[in-house]
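All remarks here apply to the structure that follows.
A single protein chain has been omitted; all remaining protein chains appear in their positions.
Then we have chain A:
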Amino acid sequence: MLQLSRKLTRSPYRTLLLASALSLGAWQAANAAVPADTLMLGKAADPQTLDPGVTFDNNDWTVTYPAYQRLMRYKVENGKGSTEVEGDLAASWSVSPDNLVWTFTLKPGNHFDDGAEVNAEAVKFSIERLIKLKQGPSSIFPEDMVTEVVGPLTVRFTLKKPFAPFLFALAHNGASIVNPDVKDPDAYLASHTAGSGAYRLAAWQKGQALTLEPNAHYAGAAPSLKKVVIKIIAEPSVRRLQLEHGDLDIIEDLPEDQVQALAKAPGFVTTAYPSLRVTYLYLNNKRPPLNDPNVRKAIVEALDYQGIVDGIAMGKAQLMNGPIPQGMWGYDPSLPVPKQDMAAAQAALAKAPKKVSTLQFLYSDKDPAWEPIGLTLQAGLASLGVNLNMNKLANATFRDRLGSADFDIAIGNWSPDFADPYMFMNFWFDTANAGLSGNRSFYSNPKVDELVREAASISDVEKRKALYQQAQKIVVGDSAYAYLYQKAYTVPMSSTVKGYVFNPMLEQVFDFAAMSK
């Protein structure tokens, strides 16, 4: 019996120890150093589709943006990303006096990754395909726009009504110019690239990694990074560990507490860039009791803004003073930054014709900050004698409720598709956009409608700015929404990575051609 016991208990342990000892030497090479001409990027989720006519997700743009060119691109000024645009494929352009006809001349010598020339036909094909597909990105252009080829390198767009942000829309990922020679583009482009950008997709192991390699026919200077590998790692702490270990050079989407821990270690850059991504509260203007501006004002006054920025955003955010965030033209520095004022809140609530005892706060688990923000508001309203019921839903259900105006107060994030105050003022306040598409407070004011619609139809920037600022004062006075903060954007990376430029319009997008190690 003793012998059997010895055999069973000792032998496996001995074998295990031996195997472990042997394995140590064999597996030492698990974390080999990444070559200097290879960039390793850690991403939380696999792209869904790589078709620029279909994807509306910045997570996919990491691949599509450097693989395609567009007529316009965002400028880099003094090493900083700008919200101004300049020609990318476009050498020059002109617009008719009525702002309806836009004519572009393309730069010669740009080629797709199969060597074919980028010409006016390719532009027509790409833009018409985008509009015909009727997927998310098609919403950036007026639906009834007509595209014509005027010459081999000249293309003309004719609009039915003026659309001031047109040039900015042409820098959007959806306006990428795709190779018209591709067979069965709808199927092919979902998992391949066919553009004239600096890189092309070399391989995509679904759920694991994507590999980019330089486009041999790219018209610009040859990039110094010969390979970019995008690894899919869902767990943030594992992404951080791989960055610290040198297996990754850049990681995305790291929670703020981990960013702060990483910042203490030498050899990493954790710059917090001011972004245009804002967090704000929707106050349902459509249904009682929030259809009364006094009740909305009470909510706006009862919020502990500084506490939210310091405690929830861990100081990595900037308070908003109105709908247009700082960094976007049209921002009005004269508007006061909000702060908690319980006396003003009490006074506003007292003016309400009916006593408000209970309100509902709708949110989902999409952003971990939303729940604590709701709890902060709950505490503020409790001291006014108002009970705030927290109602957490699955994100899809949450959006459905938002769209059907079935809430009192709800929360959301918003980032612009193009660098124009139109993205905030027209989307958020035009009565015609009521619902999930933009005006989620269901705010309606004929005067504001008039101002924002006029601003969208003229091209004079100063006049537009004046109109938007006039509208801003009205909507802030009406407490249409509660504006909280602009979240800072952090892309932790190894200090060996050079040339990264953040552009607030292009979160999760990297100009790999300008980067090196």
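FYI, a residue touches a chain if its C-beta (ideal position, glycine included) is under 8 Å from a C-beta of that chain, and two chains touch if they have at least 3 such contacts; residues count from 1.
Following the convention adopted for this analysis, contacts and distances are computed from a predicted model.
Undergrad: Suppose you had to identify the omitted chain by its UniProt name; would it be "NADH-quinone oxidoreductase subunit L", "hydrogenase (acceptor)", "ABC transporter permease" or "Chemotaxis protein CheA"?
TA: The chain we cannot see is, by its UniProt record, "ABC transporter permease".
Undergrad: Give the residue, chosen from A:P97, A:G115 or A:G207, that touches the chain omitted from the document.
TA: Going through A:P97, A:G115 or A:G207 one by one, A:G207 is the residue touching the chain not shown.
Undergrad: Which one touches the absent chain: A:V146, A:A222, A:V238 or A:A265?
TA: A:V238
Undergrad: Which positions on chain A touch the chain that was left off?
TA: Given the touch definition above, chain A has residues 1, 4-5, 8-9, 12, 23-24, 26-28, 30-32, 34, 40, 45-46, 48-49, 51, 54, 56, 134-139, 143, 190-191, 205-209, 229, 231-235, 237-238, 241-242, 244-245, 247, 394-397, 399-401, 403, 417, 427, 435-438 touching the missing chain.
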